[in-house]
Structures are given as C-alpha cells and as structure tokens.
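The complex appears here minus one protein chain, its other protein chains still in place.
Note that the chains take the letters A, B and C in the order they are written out, and that residue 1 is the start of every chain.
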Amino acid sequence: MSQSRPESATDAKTLAKQVTGELALPEQPYAPKRSTRSIVGSVATHAVLIITSIVLVFPILWIVFSSFKSNAEIQNTTIELFPSQPTLQNYVNILTDPTHQYPFWSWAGNSFGVAFATMIIGVSIALPAAYALSRFEFLGKQGVLLSFLITQMFPGALLLVPLYRLFTDLGLLGHPYALVIAYATTSLPFSVYMMKNFFDAVPKELDQAGLVDGLGPFGVFWRIITPLTIPGIAVVAFFNFMNAWNEFMLARAFLTDNTSLTLPVGLQSFVFAFGVDWGRLTAASLLVTIPVFILFVWAQRYLITGLTGGSVKG
Amino acid sequence: MNKRFFIAIGALASLLVMVLSGCGGSGGSSGPVTIKYWYTEGAQEAVVITQLISKFEQQNPNIKVDAQLVDFASAHDKFATAAQNGTAPDVLRADVGWNTEFAANKYLYDITKYVSASDKSDYLQAPLAYATYQGKLYGLPQVTDFLVLYYNKKVLSSAGITAAPKTWSDFDAANKKLTTGGKFGWAWEGSSYFSQPFIFSFGGGLFDTSTNPPTPIINNAGSVAGLNFLKQELAYAPKIDFQNGYTNAVKAFQTGQAAMLMNGPWEYTNILTGSAFSDPTNLGVAAVPMDQATGDVARSPAGGQNYIMYAGTKHPDEAYKFMSFMSSEASQVAIANANKTLPTRQSAYNDSAMASNTAVKSFAALLPTQKARPVIPQGGQIYATVTGFDPNLQKFLTGQEDAQTAANNIADGFKKLVAGS
Amino acid sequence: MATVTGTMMPPPMTRVTRMRRYLRSKWFAYACITPIVVATAVLIYYPLIVGIYYSFTNASGTNPNNVGIPFLNIPSTFKFVGLKNFFDIFANTDPTVDVRLIFLQTLEWIFFNAVLHFSIGLGLALLLNRKIRFRGVYRALLIVPWATPQFVAAFGWRFLFNGDYGFINLLLERLHLAPIDWTGQPSAAMAAVIICNVWLGIPFMTITLLGGLQSIPNELYEVAELDGANGWQRFQNVTLPLLRPTAVLVTMLDVIWTFNVFAIIFLITGGGPYHRSDTFVSYAFQVAIINQKYGLGAAYGVIILLILVVFVMIYSRLLRANEQVY
Partner (left out) sequence: MADVRFQHVYKRYGENAPVITDLNLEIEDHEFLVLVGPSGCGKSTALRMIAGLEDISEGELFIGERIVNDVAPKDRDIAMVFQNYALYPHMTVFDNMAFALKLRHTPAEEVGQRVERAAQMLGITPYLKRKPRELSGGQRQRVALGRALVRDPQVFLLDEPLSNLDAKLRVQTRAEISRLHQATGTTFVYVTHDQVEAMTMGDRIAVLNAGLIQQLGTPQDLYDNPSNLFVAGFIGSPSMDFFEVKLHRKGDGHAEIIIGQGDEQQRLTLTGHAADVATGQAPGAGDTSDGRPLIVGIRPEDFTLNGASGGDGQTISGVVDVVEHLGNEQLVYVRLPGAYVPEAAETKGSTARLGPSEKVSPGDRISLHVDTSRLHFFDPSTTKSLV
C-alpha cells in the first residue's frame, strides 16, 4: 500500500456516503433510560429549554412586534408586547420611500449585488485551490496552508487603513462593488478551509477512477469531484454571501453616497445623531433578516460539517 | 479543458462586467449637468428642502440635483472620506464647525469670486465668519442657531412659577418645585454640546483663540463652576442614557414628563408634535439662564449650517448656482417659515413673508445670547470623542472624576487636537 | 528520458529534468493554487505591509500630516516617525483614552464571550442530547440568533437596552428593580455588548457541541455503564475527552470571531461611555476612520496582529495536540 492513503476502506465509504447525503441521521443519541430519570428532572429540562428558547427568540420577536407599531407606540414607557393598533405604515415607508431619503431598494440591490459577486468570485477562486490542497502534494503546500491559517485570523481592523488607502489611491472608495474585492479575498482562507474539508471527505479513489477512465486532472476536478461536493460548494457560497451581506466595518468606512450603501450601513441611517427611527429600523431589519433566515435554515446543517471538517454531524 | 468549462468562465466574466459596469457607468454624457448634494436635515425639516430643490430644477432645466440624505452624525467623516477619493458631493450642507476644518484640508472650493460685496454684506456677520478661512470664502451660511430655554407654560404656572427662570438660581428654585411625583424640572440631552451653556454662563469657555495655537480654557474656574452646577441640577432631570440622551430628553419634554429643556430652534416644530403641546401656545421660549455673578454674557453656543462646495467638483458654476439659490432670501424665508430656524440674511428677517413667523421672531430676539464658536481648523472635531470632551464629561457626571480633573483631561485633549498630533 | 534498456541503472536525472518532470505532474496543482496565492498576496499581504509601513508614520487625513490627495492635487506631507505611534500607545499618553483599559476590555470581551458561549452552549447541547419530546422544536428555535445578521442583532439589542422605553428596563421596573443605565455605566455597557454577542454565539456552540456529542458512539457509554460509572463519571470520562477535539476547534473559531466583532460594539454603545466598552478593534476604527489618524490607526492594527500571532501560536500547539485540521 502506498503511504499516502491511511484511511481504511470503510472510512472512505462512510465519508463518501456523507458527501452524497446518503448517511442516515445519526443513531439515536445516547440517553439514559427513561425510567432512570425522574419526572422532576424531565420537567426541569423542559423548563430550562423553554426559558432559553424564549430568551433566544425574544429579541427577534420584539423587532417583529415593534415593526407593526407606530413610533409613538414604540416609545411608550409601559410594556406592551403586541401592537395595540397594528400598522403596516413602517413597511410602506421602507418599501416606497415616500420622502426619497432612504433608498431601501438601492441598498438591497447593492447588498445583493455585492454579496452575489463576492460569492461567485470567492467560490471560483477557493474551489480549485481547496481541491489542490486536498489532493496534491506539492512544493510550497505547507507554506500556503500556514499562510491561510494566519490570514484566516486577520481582523478587518488590521487591513482597514491600508485597504482604505489602497482603495483611495485606486479611486475605488465609495463604490459598493469595490467591496467585493475585499470581501471575496478576506473570506478566501476560510472558504478554502471549509471546501477542503468537503473535498477531503470524497475518496481519492474517485479521482483515480476518473483518471483511469480517461479524464485529465481538470476533468476529474470538474466532472467528478465538483458535482459530488455541490452541498459543500453551496455552503461555501452561502458563507461568502452571508459574509458580504452582513459586513459592516469596511462598508461603513468605505461607502459614502446614500444610494451606494449596503444594507447594514443603510439601516444605520435610521439611527440619527438625534434619535432612532425605530419603526423603520425594525421593519427594515425584518425585511433584511427573512431571506437570510430562510437560506440559513437550509444551510446550517452543512455549514457545521464544513466548519468542523466532518468530525461533527449537524 | 472542455467546452462546458469555457462556457462557465465566459458566463462568469460577462456577469462581472455587467455587475461592475453598473457602478461605473454614470456621468460623462452631455445634456443636463447633475449636481450631487448631501443634506443633513431630519425627515421633518427636509420636506421644505426637497421642495426647494425641485423648484430649483424647474428654474434650471439644465441642472439636475441628485439630493441625498446623509445623517448628520456621519456626514463629517463620510465627506472627508469621499473628498479624498473624488466622490464627494458637489455641495454639502455642513455644520459651521466643519467649514474651517474642511477648508484647511483643502477639500473646499474657494467661492470668493462668486459672491458680490453687496450679497456678502446681507449675511449676518457671525455666521459669515464661520464660512471664511484665511480671508477667503468657503461657504454660504444656511441657518444659524443657538440654544434657548424651552418651557412648558402650563406646568410652570401651575407650580406657581410665573416667568421663565432668568438666572440659574431661578432655574434651581424652579427645578426644586417642579420635580415631584415622577415629573422632572428639566431634561438634559447628555452630551458635550449641551453642556456649553453652563460652561459659558459662569465665565468659562472652550478655547482662547487670541493665542496661536488657541489655548484651551475648558478647565478654568468658570468652566468648572458651570460643570458642577450642571451636575447639581441633573438631580432634577431624568436619568441620562448617553446613547439616546437627545431623543429621550426631547421626548420627556414633549410628553410633559419634564417641564424645561435647553435645545435649539431646529427642534421647535418637532417639539410641537408632542402631547404636552397640542396647544402650541403652551410652549414658551426664553433665553438660557445666566449666572447672577457673571451677568448677561453671551452664553449659548452658536451653531448653524453652511452650504459648502467640494474642491473636486467638475461643475463649480452650476454648483454655485444651486448654493446661491438655496441661500437666497426667498429660500431662507421658506426654510425659516417651515422649520422655524433662523435665517442668516438680514433681508430675510425683514421679508414680509416672515411677518407672521412669531417663533423666528422670538428666537431672533435672543440672538445676543449667542456665543461665537472658535473658528479653528479643528472646529469640527471639538465635540467628537477624539478630544475626550464627551468621554470625560460622562466620567464626571457618573462620578468617576471630579469636575476639575475631567476639565483638565478635556483641556489636554483640546491641546492635542489643535497641535494636530 | 532516454531509453536505457539493458544497462543496470539509468543515468542520474539532471536538475532540469527533475524540475520538468515535477512540473509535468504538478502543473495542475499550481494552476489551481495560483489565483488564490495572487489574490491573497495582492489584497492581504501587500496591504499588510503597507499597513505596517503606515504604522511608522504620522499619516492622517487632515493637515498638517496629510497623506496627500492626488485627486485634488494635494501633496502628501506626512513623515516617517519611527516607533512614535507605538511609544504613544504603550506610554498611554493620550489624555482622552486609557489604552491599558482598552487592552483589559479586549481581554474581558473575549473571555466572557468565550466562557459564556461555551458553558451555555455545552449545557444546552447536553440537554438537547437527551431523548426528549420537542427536541426538533427547541433546536429550531435555538438557531434563530445565528441566522440573524449581526447588525440586525445589534439594532435589536440596542432597542431592548434603551434607557427610557427599552424592554429590559421596563421589565426591571415592572419587577420593582432599579433600571440599569446600560450606556452610562462602564460595567453595564460592557455587559450590554457582551450580552448581545453571547446571544448571537450560543447557537453555533450548541449545535456544534451537540453534533460532537452525537458522534460519540453509544457503545462507549454502555461500556462505561457496565463498568459501573455513574452519570457524572460517564460525563467526565467519556463525554469530555471525546468532545475535546470539537470543543477546541469551535472555541478557536469563536475566539477569532469574537475578537473581530465590530458592528455590535459600534452600533450598541459606540464604545462608550468614555471608551469603556471599546475593544482594540472598535477603537482602532474610531482612530483610523472617524478621526482619520491613519498612522496611529495602522499601529493599532499591528498591535492587533501581534495579539493574534500570540494567540495563534498558543492555539496551534493545542491544535497539534488534538490532531486537528491543517
């Protein structure tokens, strides 16, 4: 046997199954037999979980309820969960922008465009790199891996000034799409790391079967391995998209025109020097959150696999 | 390599081109010139501004105004960012404090040549001074403002207070009477800018601009006395949430929870939307109280806004046309009538259309209490956290530092600020 | 290579042949890796070097140390000042801010977030690992904060923390407790931003640790039970050691993410009062962008990098001990 393939056949099979989504849900988790647990314990467990769930969901619910309240009602100093006179006015204000001051659609368009472009560029650069790192031994590989490990931890604050100056010199400051360059690049190390985990889970024999069947190295990558890691690619794409969708610091520092803002910075427009328009802010927040939420519910299972290298099932 | 791959790459590339051209494709074409304008008014104040802009566009079919709202709090650094990059608006409504700073940084277009002597002499002297740097004109004053004492007439009279407090001891006495049963004598906004009436009225100040560089006097005896008095009177105000101090204070006054408030003319129309002022005549306007010992000195911080033009503008003539339209007598009157803010032109005060504007008249009467702001290049940053003004004030108010220490720290911050380090 | 059938040993390969042969087998790997290497070199490492260079200058966006604006024909006037920025930071000379406190706050921020994320996450994971009713429902609800964009969370919590009509203080009032001055008191402000970030981070911890728990084979518990281990002993001797690799990895991710958090601090407290809820990251933004002190801001960036390098060194040792990825 060659030294480079330590995993046993059964491992490879399980992993292959996992990649193709075949793996059944994990066996029943270990649980002490019901009889050994008292009713009191069970009630306590549920109580803790219910309280925690409430605490975790409440801030979002509060935003939901508030978005249907008038600003006057929001600023009421008595606790009032549900709007007494529910109104859609906040949503109308956001979506139609009657005062031409808060171009929500421009922000959404910018955010979507930036996030989408980040996703496309990020994935198309990260994908082949992750494949190479997963499959080949080559001179400099350790260096590349180490450099990714380090850059993965660079905070935005570190690159803030130099990127700000670089973008200024290139005349890119203020253009939302210039952010794509920064976003796609800064999320690359992590994208590669995640994608590599997905590739690692695909048995190398499939590459070899492809080679023997008549494919070149690119053909193997593009026609065999890429189709097999579509969930992984989707997760990396989602990760890139979300990163760009949520990024605040660089957007806040680099964007100036009201119409060129992305959503996070745009929404900040409702926080004025002299107060906050909570009605619009909550409504807009909710509008921003819902699509992300739907995507997230789908992606989170795979996301964990990607983050933890398959050592953990979601 | 196979066909599918190239198709994918091609699609990707064309997508990128489409996406990127979306942001680079504007401008450059002939036809009407587009002027980008950033305004910083709040939603209510901005109504008249947008009306004026469409009027301007009607009168000048060759000039389009791309008017964008930029929040006042972030307008300063957004303009600075955009100015360095060439994407700044042609015209900006800027706080008077920023005018000198931007001019000193060479971000601004010298408009001296456009303004005739007669036009210049129509502007009030104090606001015009803020637009002037090293003898050149860098902006046109839009509004001037200062703080006044708003009071709830009904509440005061029912507490047996017949007139608005003239001195701080009146103010203190009134607070003692008014603060009962969940109600407060006054509400305070909780930020450095609003501490100035106290600092100034006891003989203190921010800078002594007669020296070069200007010397901080925020830590002189008068300033410290003012700060101590402020803290003492906060016993009669609702607890301050520093992040939301401004709105909370205004709201407390609007709803009758607090009987007095120090704020500017810009807030007048908004205050009237409050439940305590469904009868507008219930709102009283008086001068900021004075310290008996110091006397009737200028004690209310002067503020205001100017129209300024970006040095990198490609259309200075059109931009100036727009600026001058916005600060014309007619426009100033329209703004004053809509927002009850103070015009910067002599002629505007004498305009017949202003006759019924009692609010502006009552503000104008208090103009002598206005204390000019130091015209220094760093003027725009005096109230920014960088100087430590707000941070140290907060430390003082929350009992972490005594007034003198806080004031000394602020003075150190001011020193660093003017030294430019 | 020439055919040498017949000779005992082929002639030794020359360096060039070796190289050519190497590239022939590895060209695809290099082709794959080139875009990313170029991208990170140009957009991460080059800016990094520029940033380090700036940290030795007094560059700023305002006169007299202007970086220069080619667009407006303004020449650059900033100068090389050596280690002055770092001296200023370490000597704590800025009267407006206590750098030592910001350092401590950064540690405080990371420590409380990491500890609370982990302990709450583990607790919930253990509860959810039991065979209980409505497990799916709880799990779904738990994910809500994770799916919430950071800035929305920040706005939401800022709303809840409002001193006047914020839900939390209204609730405290209702319970006849003293309302908390969330933005005025340093400790309360720090608590506020930590609470928001803890809220955001719990789901990730819970779900990953739950996954880790579920991947522990049942047999081990059964064996332990046969060996006479009670619940706590099983937890100690089976759960904890087997969960360790997962725990180490997610804690590292958590610490990195937490360290980088900016929006929450900036949007909830703005770092206030008087910088008492600032971390290095949020403070660096104020210095660099709001105050346009690029030189000083870059110096903070370098310090942040140094902190991370130390962290990476410690952690990579732990990682190696755990035979983790990379």
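As a working rule, a residue touches a chain if its C-beta (ideal position, glycine included) is under 8 Å from a C-beta of that chain, and two chains touch if they have at least 3 such contacts.
Source: prediction; values computed, not measured.
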Candidate in contact with the missing chain, chosen from A:41, A:86 or A:216: A:216
Candidates A:228, A:242, A:255 or A:284 - the one touching the absent chain: A:228
Contact set of chain A toward the excluded chain (per top definition): 1-4, 9-10, 12-13, 16-17, 19-20, 22, 203, 205-206, 208-216, 219, 224, 227-228
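One rule holds in what follows: only the chains that are shown with their structure count from here on.
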Taking each chain's C-alpha mean as its centre, the one farthest from chain C: B
Rounded Å distance between chain B and chain C, as computed from the means of their C-alpha atoms: 38
Chain centre separation in whole Å, for chain C relative to chain A (CA means): 15
Where chain A touches two or more other chains at once, by residue number: 75, 168, 171, 218, 253, 268, 271, 276
Junction residues of chain C, two or more chains touched: 67, 69, 71, 158, 164, 289
In the complex with chain C, residue positions of chain A that touch it: 26-32, 34, 37, 42, 45-46, 48-49, 52-53, 55-57, 59-60, 62-63, 66, 74-79, 125-126, 128-129, 131-133, 135-136, 138-139, 144-166, 168-169, 171, 181-182, 184-186, 188-189, 192-193, 196-197, 216-218, 221, 242, 245-246, 248-249, 252-253, 263-264, 267-268, 271, 276, 278, 281-282, 285, 288-289, 292-293, 296-297, 300, 304, 307-309, 311-314
Chain B residues within the chain C interface of the complex: 77, 80-81, 83-86, 101, 104-107, 238-244, 248, 251-252, 311-312, 377-378, 381, 384-388, 390-392, 394-395, 397-398, 400, 409, 412-413, 416, 420-421
Chain B residues touching chain A - in the complex, by the definition given at the top: 1-2, 4-5, 12, 15-16, 19-20, 22-24, 36, 38, 42-43, 46-47, 50, 67-74, 78-79, 81-82, 84-89, 244, 246-247, 250-251
